[in-house]
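Every protein chain of the complex appears in place save one, which is left out.
We call the chains A and B, going by the order they appear; numbering starts again at 1 in every chain.
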Amino acid sequence: MATTVEEHAAGGLQIHPMDQFVVKPLFGHGPIEWYTPTNVTLWMAIAVLCVVALMVLSTRRRAIVPSRGQSVAELFYGFIHKMVEDVAGHEGLKFFPYVMTVFLFIFMSNMLGLIPMSFSTTSHIAVTAVLAMMVFLTVTLVGFYRKGTGFLSMFWVSSAPLILRPILALIELISYFVRPLSHSIRLGGNLMAGHAVIKVFAGFAGAMGVASVVPIAAITAIYGLELLVAAVQAYVFTILTCVYLRDAVGEAHH
Amino acid sequence: MEGDIAEMGKFIGAGLATMGLGGAGIGVGHIAGNFLSGALRNPSAAPGQMANLFVGIAFAEALGIFSFLIALLLMFAV
Partner (left out) sequence: MATETHGEAEAAAGMPQLDFATWPNQIFWLLVTLVVIYLVLSRIALPRIGAVLADRKSTITNDLAAAEELKQKAVTAEKAYQDALANARTEAAKIVAQAKTAIQKDLDVAIAKADVEISAKAAESEKTIAAIRDGAAAAVSEVARDVAAELVAVLGGGADATAVKAAVTARLKG
């Protein structure tokens, strides 16, 4: 790493683990306006196509005895349906298409992001923040719409001693507003960290000659872990959405 | 020269910030270990608690991810 100083002067490391996240226009080199088709557009479109292929094309035959694709689609349907019903309650089923949308988008994006040379849209804070803010706003608005000011009783823990309640209310309030932050950072951070680690190891592999078998083996192992993380983070984001929705639509549980 | 010291401070700070990930590791390990010991005591109840396991792990992990974010901010954004 003799060239570190020069590299710093150029504003980066020798290994560029963050290059993979750069948003580029698909055509030309113009500035990125809000409507410019970029690699974000491309990979989101691919995610949409995957969702359509899985949920629409494979269920085209409406078979009583399902084909392989149809049983996967039914598996997802049953899995999310049960999750919404169990966690958010029966009232939460009104939000089932919404939760399903969020889950399928995140799941497909995570999986697509693991294809080498691809671009993982869910590793961007902009994307996850919008997803999390949508959940936050939905929960808040639906909560106030359905329960009125009774929604605020969520912060007033009536089972605690009276003297502790204001303190608990403050803590609950802060944790309520931290929710969208942690909700989005968890997903984006996990994805970003995993991809960056793989990239760093790949940089080692490029620099180590014959000994690069070691980083390549490590990349393989981390790749397996990342597959797990991609699925688990989609699951976690969805189940937390359901947990937050329960506050808005479920019975008071304090 | 001052710029280099500021640079050095950023890297030291980023390194210190990653220590927070150890806390997340301890927390996640705690949850998973306790889940496992509970599941071994009462295996029939374990599948019903998988959702709680993942939610708990997610909450514990989020705080570690925050410190990772701080490290990244120091490295690249400050």
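What we mean here is this: contacts are C-beta pairs under 8 Å (C-beta built on N, C-alpha and C of every residue); 3 or more make two chains touch, one makes a residue touch a chain.
The structure presented is a predicted model; accordingly, all values stated were derived computationally and were not measured.
The shown chains contacted by the absent chain are A, B, with contact judged over the whole complex. In the complete complex, the hidden chain is touched by one of A:41, A:118 or A:212, namely A:41.
From the options A:73, A:111, A:154 or A:205, the residue with contact to the unseen chain in the full assembly is A:73.
Counting the whole complex, the residues of subunit B in touch with the unshown chain are 72-73, 76-77.
Summarising the interface, subunit A meets the missing chain with residues 10-12, 16, 18-19, 21-24, 29, 31-36, 38, 40-41, 44-45, 47-48, 51-52, 55-56, 59, 62-64, 66, 70, 73-74, 77-78, 96-98, 100-102, 104-105, 121, 123-127, 130-131, 134, 188, 192.
Everything below uses one rule, namely that only the chains that are shown with their structure count from here on.
Only residues 7, 51, 54-55, 57-59, 61-63, 65-66, 68-69, 72, 76 of subunit B touch subunit A when the two sit together in their complex. Those residues of subunit A that touch subunit B in the complex are listed here as 8, 18, 83, 86-87, 182, 185-186, 189-190, 192-193, 232, 235-236, 239-240, 243.
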